[in-house]
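One chain of protein is taken out of this complex; the other chains stay put.
For reference, chains read A, B and C in written order, and residue numbers begin at 1 within each chain.
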Amino acid sequence: MNASETGIKPRYIFERKIFFGDCDLLGIAFTGRITNFVLEAIESFWDDLLSGRGWLFLLTERNTAMPFVSMDLEFHAPVKAGAHLACEVYVVHVGESSVGLKVVGRQHDLICFECETKSVFRDASTFGKVKIESSIRQTLLAEMGSKIQTVG
Amino acid sequence: MNASETGIKPRYIFERKIFFGDCDLLGIAFTGRITNFVLEAIESFWDDLLSGRGWLFLLTERNTAMPFVSMDLEFHAPVKAGAHLACEVYVVHVGESSVGLKVVGRQHDLICFECETKSVFRDASTFGKVKIESSIRQTLLAEMGSKIQTVG
Amino acid sequence: MNASETGIKPRYIFERKIFFGDCDLLGIAFTGRITNFVLEAIESFWDDLLSGRGWLFLLTERNTAMPFVSMDLEFHAPVKAGAHLACEVYVVHVGESSVGLKVVGRQHDLICFECETKSVFRDASTFGKVKIESSIRQTLLAEMGSKIQTVG
Partner (left out) sequence: MNASETGIKPRYIFERKIFFGDCDLLGIAFTGRITNFVLEAIESFWDDLLSGRGWLFLLTERNTAMPFVSMDLEFHAPVKAGAHLACEVYVVHVGESSVGLKVVGRQHDLICFECETKSVFRDASTFGKVKIESSIRQTLLAEMGSKIQTVG
């Protein structure tokens, strides 16, 4: 079941051109590039969600990093050159220190890939686990709640 | 349970330097680079297993591609700059058309990440599933068998 | 003398976010990423100039490639994370088979880098030099002419 079938509206849609240099001999995006598209989408999502105070701000101003614990990718269809890619980002889990995001990559109506990630908030110096700042956690929880409502 | 605990010897070990350009603000390899290390290790594994007749040969001479169906990554410890990374590659599944590989990334004795992948052999023109060439399949099965023996 | 000082209007401006993964330990875009920004800008320029019939179209539909002969980069100021980069693209040379483009990368009013490139149109199979298709050459020449007019 994909996100659109559930009627859940994505939190955020990140769009990018697929460049010539993203593609391999087959004329499709190389797998190693796809993981980078996912990361671009997630970084953009955080900046959107936190009004520009995403990864970079948290690291440089709060000494907080949120490295990935896991990243599970399923590839459904090749990402083709010469067409845009839209990556929908969903909040799927909010813990005390951890957050789960899902990224769904589409070209037109076709789902090309899905990726579920889990990240943990850490002190950037000690790399010890830290609690998610309360205001960020509330924002994330609100995101999750809003998605229980179906569109139709 | 990691590979070394089972006493299974890896099929192949791919080594690479971690370059300055692989690392982010934290001085550790960026997650998007890690997925590329996994892909370099897998490409090198195929060339080693098939005596240089890996991805490139199969595509250009046999019109066969083996795109990934899934890639599940677990990150255990940061990959640090200034140290080599060793990626062990294991054959964990051999189907009629599909193959499962596991890559374990280490720096010294520390496991930094593990990645399980599944790929399907496809006709590079039609992208239809094809059976794995018999000689390749035998080689893969022999790899799996050899690993059932524990070292100790 | 930079482009803005001459009053020449750029043909095309390509904008992109500088991602966390583009940056190194210093928090600035790694040099190897900057060359990729230049290439993204040039690919986008061609698609804009030729109404979507740029690199990919020429290669797959006309069997024409335009590999680079040279790429001269000057770095004036670091490209910083957390700010957009604007790459202006100018046509600076049009030969029978070759084209020269200049890319100027800015963040806000600061010129971060300049890159002059030369490419040659080639048959993608034989890699022999080919003449630039007449309509494309006219378009390029018109671009050059239009830039002799100063803005002020």
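Operating definition for what follows: a residue touches a chain if its C-beta (ideal position, glycine included) is under 8 Å from a C-beta of that chain, and two chains touch if they have at least 3 such contacts.
What you see is a predicted model; the values in this text were computed from it and never measured.
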Which of C:L50, C:L73, C:V92 or C:I111 contacts the chain that the document leaves out: C:L73
Those residues of subunit C which, in the complete complex, touch the missing chain: 25-26, 30-32, 35-36, 39, 56, 59-60, 65, 67-75, 78, 124, 127
Interface with the unshown chain - residue positions in subunit B: 17, 19-21, 27, 36, 39-40, 43-44, 55-57, 60, 81-82
Sites on subunit A contacted by the missing partner chain, in the whole complex: 20-21, 23-25, 27, 30-33, 81
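Please note the rule applied: only the chains that are shown with their structure count from here on.
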Central subunit by CA centre of mass proxy: A
Remotest chain, subunit C as reference, centres from CA atoms: B
Chain pair with the greatest number of C-beta contact pairs: A-B
Distance from the mean Cα position of subunit C to that of subunit B, given in whole angstrom: 36
Distance between chain centroids, defined by C-alpha means - subunit A, subunit B (Å): 25
Residue numbers of subunit C (touch at least two other chains): 20-21, 27, 81
